[in-house]
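Note that this complex is displayed minus one protein chain, with the remaining chains in position.
As written, the chain order gives the labels A and B, with residue 1 at the start of each chain.
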Amino acid sequence: MAVAFAVLPIYWMLVTAVQRGTDLYVWPPRLLPNLGEVGVFVRLFSTQLIRQWLLNSLLVGCGTALLAVVLSLFAAYSLSRFRYRGRALFGFLLLLTQMLPGTVLVVPLFIFFRETHLLNTRMALVLADTAIVAPITVWILKAFFDTIPEEIEEAALMDGCSRLGVLRRITIPLSAPALVAAFAIGFFEAWGEFAFALTFVSDQSLWVASVGLASWIGYLTTPVEIMMSGAVVFTVPSVLFFLILQRQLVSGLAAGAIR
Amino acid sequence: MTKPLRSRWQAALLPYGLIAPMLLLVGVLVLYPMTRGLLVSLYGGRDLVPKPEDFVGLANYGALLRSPELANALEVTILYTAGTVGLALLIGMVCALLFQVNFPGRGLARAILTVPWGTPLVASALIWYWMYDPQYGLVNYVLRTTGITTANVSLLLSPQWALPAVVLVDVWRIFPFGAVVLLTALTAVDRTLYDSAQVDGAGPIATFRYVTLPDIRPTLAILTLLFTIWSLKRFDTIWIMTQGGPSDATNVLAVSIYREAFRNFRIGNAAAIAMIGITISTAVTLGYFVLERRRELPTT
Partner (left out) sequence: MTRYSMLRWVSALAALLLCVALWPGQSLKGASPVEIELATWHWTEPERGDALRKIVAAFTKEFPNIKIKEGSIPYPRFEETMMVRLAGGSPPDVLVAADTMFFSFLTRGHLAPLNNLLNLSKYKGDFLQAQQVAENKGQTYGVVSEYVTYALLSNKRLLTEAGITAPPTTPEEFLAAAKKLTKAPDQYGYGTRHSMDQEAGWWYEMSFWVEGFGGKWAAGGKPTVNSPEVVAGVKFFKQMYDAGIFPKGVDSATYRRMFWQEKVAMLTDNQAVYVITKSQNSKIDLQATPTPFKPALTNAEIVLYTIPKGAKHPKEAATFLDWFYRHLKDYGVAVQNVVNSKSANEAILKQFPYLSTFVNSPLADNGGILPRGFETRQPEFRNAVLKHVVDVLVKNTDAKAAMDAAQAELEQKLKTK
């Protein structure tokens, strides 16, 4: 049931993507893809601008994910392992950031990026997306760190290892799955983000995929099959890329634990 | 003599140093604008950047608290939040538990699970919009061929069904997030606990109840909290699919905020609505902290 729920819309997106425009408006609807139309993906991928948008999304996605993971790794470790003044307050402040609707944030951030001359750059998107997503990854990582028994670390501390050494040699390898999950959260958040990307970047060549896709919503009409093939083109790379990366990350981080 | 002192200082400062970069980024990009937002809610006028002469004090709040629209928006928001959070957690949990079991095609299934997540927001709303199309959509087709209805159904035009319909879309978008995070937590559960539970003759449900659940509780709790906070501010799907209609049946707080800010350009009023939303979120969060504190106290 749950799998069908996840898969059905994706299947429908694929089927719609490869229909001819005239075959969409028939009863009963065609339930099978029209394989003769698969060329549409090749056509889209061979468009220079679309490849550029995908590349931009990839850069912004990775940038956000990396920055978010690095920042939240330290922050989460701090929140999980130490008891100090301000700890609860910091944790709460981070959660507080999640409560503000992006709508209210767009204008002040726009002014901030104008003043820092970051408008129309991918850097602006990385910073904004990270600020939104990093507090989430902090809390996910903190929850995970909380489940790692402190005794393991204490043993290493006894051996004369510094705190940061413990973090690097023990905590990070042990948290490989959580770090990968955090990376995924950052990556997909940035990949799908729309409001910031639309407002802070006006150069078509700097657009990310989500804005590019939205630009096909026309003033007069929106061709469903083209939107859907676009959706496929703008979804599949993110998923593929992530899956490849996930394998690398998990094995890489886990290898550290063995050593 | 100096060295231990220095290192003690270092030890005391370390946690602050670790969290500082994060606080800096978030402070500059979110918390500072947020404070500004609080101030903006005290202004009237119809500009995105309010003018000083438009200061109105608490008038926005006063008008809002009297308006029936806000009451309706709050009610819809609560229904929407309860629906999305509950369903997304349930489905996410089921998926996470499923992926614990080794079955053929597990890798593929896990990969597919990430697709809804990797789908740009605009795309997912459009897919569902098209699936809900009362003329040629899949949902209509299924309902009609199974004989549930005989006429074309337009869920998004129906005051009763529009809200469940948009809830489903957002559940579809966020449950993979829940599944992935929960799966991560499940991998950390001590295997030996399962073995001993088995020795004790506990069934799968009892094992889940007494072994798995307590262990992943922190993750589950934070996930619930995050899903709730997000649901309170999510608007994109609804904006694309119904813009709050029909008859305000899907008009959640976040949609009101968007309409006030970017249709009517009354940023002050929008900010005031946002502050009401934040107050609710804060109440939920504080509830979480209190529960967490109570749980932690006996052990520390």
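Heads up, the rule we're going with is that a residue touches a chain if its C-beta (ideal position, glycine included) is under 8 Å from a C-beta of that chain, and two chains touch if they have at least 3 such contacts.
The model shown is predicted, which means the values in this text are computed figures rather than measured ones.
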{"item": "Contact residue for the chain not shown (choose from B:Leu13, B:Val49 or B:Leu213)", "value": "B:Val49"}
{"item": "Touching residue (missing chain; options B:Ser7, B:Gln100, B:Thr149 or B:Ser247)", "value": "B:Ser247"}
{"item": "Given A:Ile50, A:Leu94 or A:Ala214, the one touching the chain that is not displayed", "value": "A:Ala214"}
{"item": "Chain A residues that touch the omitted chain in the full complex", "value": "21-22, 24-25, 27, 59-60, 62-63, 66, 106-107, 110-111, 114, 117-123, 126, 198-199, 202-204, 211, 214-224, 248, 251-253, 255-256, 259"}
{"item": "Interface with the unshown chain - residue positions in chain B", "value": "44-49, 63, 129, 132-136, 152, 154-159, 240-248, 259, 261-265"}
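Throughout what follows, only the chains that are shown with their structure count from here on.
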{"item": "Where chain A and chain B are represented by their mean Cα positions, the distance between them in whole Å", "value": "16"}
{"item": "Residue numbers on chain B that touch chain A, as the complex places them", "value": "11-12, 14-16, 18-19, 21-23, 25-26, 28-34, 36-37, 40, 48-49, 91, 94-95, 98, 109, 111-124, 126-128, 130-131, 135-138, 141, 145, 172, 175-177, 180-181, 183-185, 187-188, 215, 218-219, 221-222, 225-226, 229-230, 232-233, 235-236, 254, 257-258, 261-262, 267, 270-271, 274, 277-278, 281-282, 285, 289"}
{"item": "List of chain A residues in touch with chain B within their complex", "value": "2-3, 5-10, 12-13, 16, 24-29, 71-72, 74-75, 77-79, 81-82, 84, 86-88, 90, 92-105, 107-109, 111-112, 127-128, 130-132, 134-136, 138-140, 142-144, 146-148, 163, 177-178, 181, 184-185, 188, 191-195, 209-210, 213-214, 217, 224, 227-228, 230-231, 234-235, 238-239, 242-243"}
